[in-house]
Each structure stands twice: as C-alpha cells, then as structure tokens.
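Provided herewith is a single structure, encoded as structure tokens, for subsequent inquiry.
Heads up, one of the protein chains got dropped from this complex, but the rest are sitting where they should.
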Amino acid sequence: MHWQLDLFILTLVIFCALAAISVKDLLSTAILFGAYSFMMCLLWAGMGAVDVAFTEASVGAGVSTVFFVAAVFRTTRRTKD
Amino acid sequence: MKFFGFLIVSLCGGLLLYASSEFPDWGDPDSPASRHLSPHYIEESLAETGVPNLVTSVLADYRSFDTMFETAVIFCAGLACLLLLRKYKPETDRYYRHIPTGVILHFKNSRKSLPVGSEFELMDADWVPYDLVIKTVCRILIPFIQLYALYVVAHGDFSPGGGFQGGVIFGSSLILLAISYNLRTAVQRIKERVLGFLCVLGVLIYAGLGVLCMFLGGEFLDYSRLAAILPADPVHVRALGMLGVEIGVGIAVMAVMAAIYVNIASAGRHDEGL
Partner (left out) sequence: MVDLLTHIVAKYNYWLYIILMMIGLYAMIVKNNLVKKLVGMNIFQTSIILFFVSIGYKKGATIPIIENAHGNGHGGKQLLIRAADYINPLPHVLMLTAIVVSVATFGVALALAVKIYQRYQTLEEDEIRMRLTRK
C-alpha cells in the first residue's frame, strides 16, 4: 500500500471520528459513524486484511449503522454535546 | 470534567506514544507476531486442511473452539436484547386502514379488533404512504442479496468471506425487507419463534459437529474423524467440517442480527417500527 494513500485515509478516519463525537445531532452521528467504518474498511483492504475488511463493510458500515438509526428512531436525536 | 478527562487522555496517550518506540517497524516481516505460530499456519495449512483461504482455515479449524464461543457470545447478545426489550402485551391503540378507500380507523383503549385481510390492514401510528419505487426495487434486490450471502458462506474456503459475513449479509436482507415494506411484513415472513429457533440451531450445529467428532473417536471439533461417515479423504473432510461450522455460524449470526434489529426498531413490541 502506498504510504500517501494510507496517510490520507488515516487522516480522513480521524476527522470522521472527531466529527462523529462532536456533532450535535445523533442522526448525523450515525451517518458519520458509518462513514468512519467505511474508511476503516478501506484501510484494512489496503493492508491486505481482506476478510476483516469484508466483515467491517458488512457489519460496521451496514448493520451497525442500521441499529444506530433504529435506536435514534426509538429515542431522540437531541444531544447536548 | 472536561479538563480532567483531557488530562487522563493526554497522560495515557503520552505513555502509549512513549511505548510505541519499542514497537517493531510498521510492515516488518520479522516482527514477533509473525515469527512463532503464524509460519506454521501459512506453510502447513493447505497441506493439512486443503483450504486455500488461511483466515478461514485458522478461524474454523485451528482456532475453532474460540470461534464456537464467539458464536455463543453473539447468541447471548441476541438473547439479552430480547430479554431487555421484549413486551408481550399488545398495544391497546390500534390503527386500521381500509384499503379500497384509504380511510383510517383509530381504536383507542379497546380490545376490539378488525379482521385483517384484503379489506383492512393494520398500520403504524407514524405511517408514511408506500413508495412503489422503493418497494419494487427492494423486492427485486432481496433475493439477489440472499443468494450472494449463500455464495459468501459456501465460498468462504476459497475467497474472502465465511459464516460471519454471509450471516450478516443475509440478516441485512431481512432488515431491508423490514425497512422497505414495514416491520409487520418482515415479522410475518419470518416469525419471532423461527428466529429464536434459528439462533439456537446455529450454535447447536457448531457444537453438535464437535460432539459428533467426539463420538467418532476423536477430540472435540477434530473434523478429520468425520471421514468415517463422509466419502472423502481426511484432508478434504476437514474442509467439509469447516463448511459445516461456517453454516452454523451463518445461521446464528443471521438470526441474531435480525432479532436485534426487530427488537430495537419496535422497542420490543414487534409490531411497528422503522
């Protein structure tokens, strides 16, 4: 894996993580967290961990975002921080 | 609190950054992690198990005891969700929609119910009109997603994939059904009892295969003993044993994912939801 690509995706991952914990709306958090998971999946695919990347793409970016959205639907979008 | 948290985090981070100078270089082929056990897995696994995908062979054969209990953990998570959220008392406020005219009837605090069929249908309190495009596209897409999930499970020996991924993809196809139609349709298609049964069945297939190996004279999960009942040589039979446990894992994961979604989206009532 080229180190430039690696560094770029890692920076993107860190920005997604910061945005996911600082945005003031839980639905946005859910979507940003999905984006975070997908970036992570790209990173693992780049490292050659294809099985782990596949799992993360289906589990982290897919199902866990759906769970998150369902929980937000059942609770509230409001958050103070 | 913010300052306190920042202090702890910077202390921990500083310690870890200090320790990182002792780590092996990134991508070093001679790092301790790839010196002891993993050369054996890489070099011998194809001859011993006949499975080209090393991750599958280590997951389902060399470390299959570990994987069995991971499956049990997932099963327990599904059970915990059910026990936390499930409410068996039916809702007393019910909404019915008269299908030909679109008139909506609201039953408040009554035990009366209308026969649900071609004339009336139950609907959610926050109902949105059906979207023909979404329904049609999802109806066409879902069988292909399920077929792909089966392919991922069956082809886990030769390509990336396996029971966990296939199970999750199959479960997400059920979730897609629940999202594109409504939760009631999905629960009618695959009933709660069936989901619970499948959760248990998956773990039982895995553990049962292990016990079967014990009955055939080997150790727990020693698949090569299955050669006594399957028409294949001991190396190939290990691949078949792996396929068996992957199917068990896939069934358990599929059922647990669908059960967790249904419980969270309907807050345990299994009638209306996202």
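Read from first to last, the chains carry the letters A and B; within each, the first residue is number 1.
Here is the rule we go by: a contact is a pair of C-beta atoms (placed from the backbone, for glycine too) under 8 Å apart; a residue touches a chain by one contact, two chains touch by 3 or more.
Please read all numbers here as calculations on a predicted model, not as lab measurements.
List the shown chains that the missing chain touches in the full complex.
Output: missing chain touches A, B.
In the whole complex, what residues of subunit A lie against the chain that is missing from view?
Against the missing chain, subunit A presents residues 3, 6-7, 10-11, 13-14, 17-18, 20-21, 26, 29, 33, 36-37, 40, 43-44, 47-52, 55-56, 59-60, 63-64, 67-68, 70-72, 74-76, 78-81.
Hey, which subunit B residues sit against the chain that's not shown?
Residues 1-2, 4-6, 8-10, 12-13, 16-17, 20-21, 23-29, 31, 33-34, 37-39, 41-43, 45-47, 50-55, 58-59, 63, 66-67, 70, 73-74, 77-78, 80-81, 84-85, 158-160, 162, 164, 168, 233, 235-236, 253, 256-257, 260, 263-264, 267 of subunit B touch the chain that is not shown.
Methods note: only the chains that are shown with their structure count from here on.
Express in whole angstrom the distance between the two chain centres, defined as the mean CA positions of subunit A and subunit B.
Inter-chain centre distance comes to 19 Å.
State the interface residues of subunit A toward subunit B in the complex, per the touch definition above.
Touching subunit B: residues 50-51, 53-55, 58-59, 62-63, 66-67, 69-71, 73-74 of subunit A.
Within the complex, which stretch of subunit B touches subunit A?
Interface residues on the subunit B side: 53, 55-56, 160-162, 164-165, 168-169, 171-172, 175, 179, 257, 260-261, 264-265, 267, 273-274.
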